[in-house]
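This report concerns only the one structure given below.
Every protein chain but one is kept in place in this view of the complex.
Every chain is named by a letter (A, B, C and D) in the order it is written, and numbering of its residues begins at 1.
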Amino acid sequence: MTTILEVEQLRTRFRTDSGVVSVVDGVDFSIRAGETLGVVGESGCGKSVTSLSIMRLLPPNGSTGGTIRFNGKNVLDLSEKEMQGVRGNEIAMIFQEPMTSLNPLHTVGKQIEEAVMLHMNVSKAQAKERAIAMLKAVGMPRAEEIYGEFPHQLSGGMRQRVMIAMAMSCDPKLIIADEPTTALDVTIQAQILDLMRDLKEKTGTSIMLITHDLGVVAEMCDRVIVMYAGQVVEETDVDTLFESPKHPYTIGLMNSIPELDEEREYLETIPGAVPLPHQMPVGCRFAPRCTQAMPICHEKPPELLQLNGQKCRCWLYEDKGEEA
Amino acid sequence: MKTVRKFLRNGLGVIGAVIILGLIIVAIFAPQIAPFDPNAQDYNKILIAPDGEHYFGTDDLGRDIFSRVVYGARISIEAALISVGIAMLIGVPIGLLSGYYRGFWDEWVVMRSVDAMQAFPFLILALAISAVLGSGFGNAMLAIGIGFAPAFVRITRGQVLSLRNMEYIHAARSVGVKDARIIFRHILPNALNPIVIQATLAMASGIIAEASLSYLGLGVQPPTPSWGSMLNQAQTLMSVAPYATFYPGIAIFLVVLGFNLLGDGLQQVLDPRARK
Amino acid sequence: MMFVFRRLLLTIPILLLVSIMTFSLIHMIPGDPARVILGQEATPEAYQALRSELGLDQPIVVQYFSWLGKVIQGDLGISITDRVPVSQLIMQRLPATVELTIGTFLVAILIAFPAGILAAVRRGTWIDYTSTFTALGGMSIPSFWLAMMMIIFFAVNNQWLPSSGYVPFLENPTQNLLAMVLPCLATGLRESAVLMRMLRSSLLDVVSMDFIRTAKAKGLNEARTILGHALRNAMVPVVTTSGLMIAGLLGGLVITESIFSIPGFGRLIVESVFKRDYVTVQGAILVSAVLVVIVNLAVDILYAVIDPRIKAGKGAGE
Amino acid sequence: GGGGGSASTDGGNTAAPAPATGKKVINIGLKADPPSMDPNSSTSLYDRQVYASLYDKLFDIDTDGKVVPMLAESYEVTPDGKTYTLKLKQGVKFHDGTDFDAEAVKFNFERNMTGEKSRRKGELKFVDSVSVVDAHTVKIQMKEPFAPFLSVLTDRSGIIVSPKAVQEHGEQYLNHPVGTGPFTFVEQVKGDHVTLKKNENYWNGTVKVDEVNYKVFTNGTAKVQNLRSGMLDIIDDTPVKEIPVVKGDGNLQLIAESGLGFQGIYLNNSRAPFDNKFLRQAVDRAIDREAIVKVLFNGYAAPAHTAFTKGSLAYNEQLNTPIAPNADEIKNLLAQGGKPDGFGFKLYITTSPENEQLGAVLQNMLKQYNINVTLEKLEYGQLIETGDKGEFDALQLGWSGRLDPDLNIHDWVVTGANNNNGRISIPQLDELILKARGELDEAKRKALYDEAAKLLQDEAGYAYMYHQYVLLGMNKKVTGFTFVPDGIVRTATLDKQ
Partner (left out) sequence: MTTPLLEVKGLQQHFPIKAGFLKRTTGHVKAVDGIDLTVYPGETLGIVGESGCGKSTTGRTILRLLEPTAGEVWFDGKDLAKLPKEEMRQMRKDLQMIFQDPYASLNPRMTIKQILLESLMVHNIGTKEERERTIEEIIQVVGLRKEHLNRHPHDFSGGQRQRIGIARALVVKPKLIIADEPVSALDVSIQSQVLNLLKDLKKEFNLTLMFISHDLSVVKHLCDRIAVMYLGRVVEIADKRMLFENPSHPYTRALLSAVPVAKPRQKRDRILLTGDLPSPANPPSGCTFHPRCPYATEMCKTQVPSLSDIGEGQLVSCHLVQSGEIFR
């Protein structure tokens, strides 16, 4: 399988009132053609910032370093104009809030059409046709009517379908879905995940699926990266992740979630809270919350180690692995 | 403290604060700063253009314009504080009660009255009120204050409406806190930021309104040096002594700018909507 | 159009309140209209005669209702001092004010839109700071002082533009326009500052919204994102402000009108207040309130045009 | 001077309408709106400016301030001063084509004397009856002799309007005025302008201009600007501060003449502190009239100490010349008045900037003698009412002035008279003035007024301060102008080059 996206040493900083903060700090990962990569981690660990860095859609106070190689070229070297040709065309995005991600003043159809016209060099009529076809493809009933409707006339689930239709409309090679179902109810989430899986199978697009729900990861993903405080702490395929997670954070995370099909008197907890971006610990960023922390953990940041197909950023595995 | 630091980083707001601070200092130390008695008339020195002795020249009664401008700072500060104070005294409680209890009074009495008052052109309303009350500084302030009150009713009420559905208000109610305490301990302090911002901006308008009323002849009583009444008098001198118009106007401009900058700065720091 | 109709119904209590407030305010002003009309030459008999002629000896409530009764039939009454129908007085004065309002508004928009958009798009740059500072400066200039300064510079010292001398447009278009330049600039500059700030902050609000990110993620360039997606969304508060501004200008150009000797509507009200011509004041303020109401109505209709959610009753502006 | 010459060459806004139509138009700037075109109900000075074009009067004032016949051809008075017989001009027609005749005069008198809305009743209260002798002769019967009578007929009470128009328009006559004057009414836009056009059949010579426009300019500077730019040809009143501008402009001329009126302060004789004659005197003596005239008017006003101005029958230069304040005298007066350490009072003034300045100057002058003046501004209407009710210490209000001395003094000082806001009540003074009113012999009359003035000065019942000037600004292109002391511009003879 070919690698379509390769992110190396991605570093994203923001200028803020309390100085420059490094929110994504040396993130490496790659996505292969046709695969679904899950990105999990708690709120604020830099998942969305990573995805926006790839799209170069950071707010003006943000800046990005490292390389993001998409189809061989470094996205960070492209001119803004070239980048506009990539967005929506080769890489498309789906966002968390279907309520607010659509322009309330334009019809649904127009918003899909706009992307099509922009990238596909077609007439307006053809664009409309394509938009309707896409609406049908995402399972919208009454696609022709919905085409002329405004977002507020649709329910949350339908809006998210519209977002997906829009993302798929130019046959992108990669879709970045940033928590596409978090705002939806479970029964609707099930519908949307189902749809995404179907579409992916049909078109072979790669998906970068950002989520904090391990259940969603288990259902959807081929491989997973676990992020903590702006860094990748573990990377592995999905089965390994659930069978033998390595990083204490990953382990803690898994054990702290109550499960439907097993009964536990007490949940495991990870003490403390995620450090703030401008107050990162010197050593391992997880060390202050880690029950297995050793002196070195507080002194020196660990590297991302390669442990036969699995990667882990932890001093515990220092002897067992090699540097990634 | 964080707010203060944040504010200090807001350049324009700080400039505004400095201007107003300067104005306050000038107002307090007017007797020390002003080289002449602001009301002393020297008929041998009528309409002298600005020079080393009379920095801003003299007016048609031979009074030193610089000294008058300096003393005028006092009136301006008072105008700003008193008119807005009155407006808040009227508007904030009404807004609080009306927004908290809603219902018929809120909808059909308070809000319709506010609508009606805001259907009047502001200056006309202030003019009519001050015509009723008679001219004079206090009455002008009352007139402007009444004129501004609806804006405070609106903004306070708007705040209350959004706050009364906040979870911590429900929390207070569920704990069994009485209405009065909820209104004054829980809602008011949290509604204060936009009110303070509005107050700052209203002070800017208050100064302009005082000047406008004075310009129309209904301001302070002579010979009190208010910038507005100085302009009123100087307008007869427009072609012979433009400087007499210039300096009081610049003074008004600066102070209003100060309040506007400060208000804007506060908004950036205090208003969660603008904070993003 | 049920919507418009209901909206109109709602204005009835407001208009009633406005009329009551006007009536009581003017009647509370010390100084008897009869006295004012008669001036220094009054004899006591003439004074009494005039009072009863004006109906001033009747109970105040009676006076109000007899006035109101006429107003409902479309008769604003006869001016106490001028002895002409108030409606005629108003019609004579409105054109100048309407023209001034339009001119002011044009000046305001022409400055505010480019400046506001630029400041929002280039947020945090020197362009933004400069325009914000300039706008705050513009808002801080007392417009009557600006008017005086403009007269001194353009008319007294240089005689480039007339400082006054309004003639109706139809009578002499060139002269009319020339005479309008300074007044429109003097008020327009300030209004443009208000509008620009509104537009800027509203655009900034919109630009930080998710759907703008969506638009960019589609590959739209900045210009198309701003003009195609952000601007229209940012219009709601701008339209509100514009509406309030136009409404305010229609009755509130008193000082500009008197400095530039323009026979406008605002001046009519002020003159009538001073003359205690309460019939005219009431009529004029009622008309100005009606104008406010009409402008608000227009604004509401505009909202519905801008924002499809409004028609569905899911108010976006609330 | 002369630098402003560019103004008149600036074709862009110089009387633009004139070349376009080839009409000769004279534009006259007025300080305030003329409220009524009906002399019967008029109370405004600005009305009178327009009436000069629209109407003729039975009598007029000549340049020397003498009463001369106008619509009257000649008149006779019986020696007891109680019957006037007026012969009227023949062949005069109203603008509506009806004839001016004795019936019209009788109609007008009766309308003025008895009309429900008449504001002329006061002036004509001594007229008993008016009868038509023949088509061009009327006889006026007086109740008692009234010396100012003819002088009254030089003003609004002497204006003869078309009876037909009055009957036709009734209440609305004021918006459809019809007179015999050199111009006929076209339109009035309240608050902005009155337009009149040439009366082609004017009885008193050919009218040379086609149109007269009276335009309202409340802002003095703007008015002068428009005079300079040629938009206006004449302005009724040049703000003192703008005089240098007018004088400095080679195209303009300033006509500065003493008017008929006076300005001063009502001291409330009926209540403390000014029920005390010495305190009144102290204030009166402490006012430095010369300084006021110099500072506030740059010399374009005359110091006043009586109600009479130059040109008036009762003018007495010596009496009218104020005495310069003398500190010792004032101190003395204060001591006599029981306030050796000074006192304070409240002075009501109007809201105009000029009046405020006057107030500030007075305040400053009196302060030197420990007399503390608190100023309070009242809007004009309120000021009049406050004066009427007598609820004040002191109040600044003057009079625009009339030619006959009686009209300048009677109402102000006679016990209980209309404008006697100061509540002056000096029996001896009342007697003198009433006597003067019935006295037809000018010399005797003058002597009575001299005595009255002296008495009034001694009592300091009203503190006269200055006589205002008529300050007409005029473009030099305007010709045919003659100044008449009432300050009203007669347009009949005007022309424009």
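We take it that contacts are C-beta pairs under 8 Å (C-beta built on N, C-alpha and C of every residue); 3 or more make two chains touch, one makes a residue touch a chain.
Just so you know, these numbers come straight off a predicted model, no measurement behind them.
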item	value
Touch criterion as defined above, residue of A:G34, A:G65, A:G215 or A:P281 at the omitted chain	A:G215
Absent-chain contact - pick from A:I188, A:I210 or A:C284	A:I188
Residue in contact with the excluded chain [from A:L57, A:M254, A:M280 or A:A293]	A:M254
Hidden partner interface residues of chain B, rising order	107, 166-168, 170-178, 181, 185-186, 189-190
Interface residues of chain A (partner: the chain not displayed)	42-43, 155-158, 185-191, 193-194, 212-219, 238-239, 241-242, 252-254, 256-261, 263-271, 273-274
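Throughout what follows, only the chains that are shown with their structure count from here on.
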item	value
Approximate Å spacing (C-alpha centroids) for the pair chain B, chain D	43
Whole-Å gap separating chain A and chain B, where each centre is the average of the chain's CA atoms	51
Whole-Å gap between the CA centroids of chain A and chain D	89
Per-residue overlap in chain B, given as positions that touch at least 2 other chains	131, 134, 216, 235, 238-239
Where chain D touches two or more other chains at once, by residue number	219, 221, 225, 379, 382
Residue numbers on chain A that touch chain C, as the complex places them	52, 55, 57, 59-61, 80-81, 84-89, 92-93, 95, 97, 100-106, 111, 114-115, 118-119, 150, 152-153, 163, 166
Chain C residues within the chain D interface of the complex	30-33, 35-43, 45-46, 49-50, 53, 79, 81-84, 89, 92-93, 151, 155-156, 159, 162-167, 171-172, 174-175, 178, 258-261, 263, 267-268, 271, 274-276
Residues of chain D defined as touching chain C within the complex	4, 6-7, 10, 12-13, 16-17, 20, 33, 35-36, 41, 43-44, 116-119, 121-122, 171-172, 174-175, 189-193, 216-219, 221-223, 225-226, 228-229, 231, 379-382, 384-385, 388, 397, 399, 418-419
